[in-house]
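A single protein chain has been omitted from the complex, and every remaining protein chain is retained in its original position.
Moving on to subunit A:
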Amino acid sequence: MAEAFMGFSMPKPQIHSPSYQTAKFDAYPHPNSLKQCSSSRFTNGWFQSEGSRRKRGHLCKANAFPDWPLMAVMVEHMEGQRDMITHKSIWHLSDETIKTIYTIYIMFTCWGCCFFGSTKDPYYDGEQYRKDGGDGTGHWVYEKQEDIEESARAELWREELIEEIEQKVGGLRELEEAGRKEELVK
């Protein structure tokens, strides 16, 4: 079993090599930077022969997230077995991004605490908080007490008006009756 870290970022000329389109994950990657440090078992290196290169194909960088720097590919090789390839990707984020992510995380946590906390808050649903003013639908109605008093005064005004009218009507009736009596007397 051999392990090797191989695929550091590959040099450009390789990508643009003519054999680029042939095979994808057929063989080990052979960047020339790796050639020097690879062990003796890796005989079929990049510069071994032109033929083998054609036969085995070679690795090219397949990037799932094109913008994110994919740093390493780990290859696990077992003797007498087919090649197993394990991808391991490490993201290296900039300080700025890390900060942003943590900020979002904290904000979300705070919001979650407030929101889900408030749904279970007896005070939030209690009379203390939802008494006159709030009608519970999110529409805040102000001055209910003042409204009540205002309508009471309006009612008072109407009462007085009715009384006045009744008095006037009564006076008119009296006048009429007096007129009738006079007529009767005549």
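Going forward, a residue touches a chain if its C-beta (ideal position, glycine included) is under 8 Å from a C-beta of that chain, and two chains touch if they have at least 3 such contacts; residues count from 1.
Note that in this section contacts and distances are computed from a predicted model.
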Suppose you had to identify the omitted chain by its UniProt name; would it be "Exosome complex component RRP45", "Photosynthetic NDH subunit of subcomplex B 1, chloroplastic", "Mitochondrial inner membrane protease subunit 2" or "DNA primase"?
"Photosynthetic NDH subunit of subcomplex B 1, chloroplastic"
Among A:Ile98, A:Ala152 or A:Ile165, which residue is in contact with the omitted chain in the full complex?
A:Ala152
Touching residues on subunit A - with respect to the absent chain:
146, 149-150, 152-157, 159-160
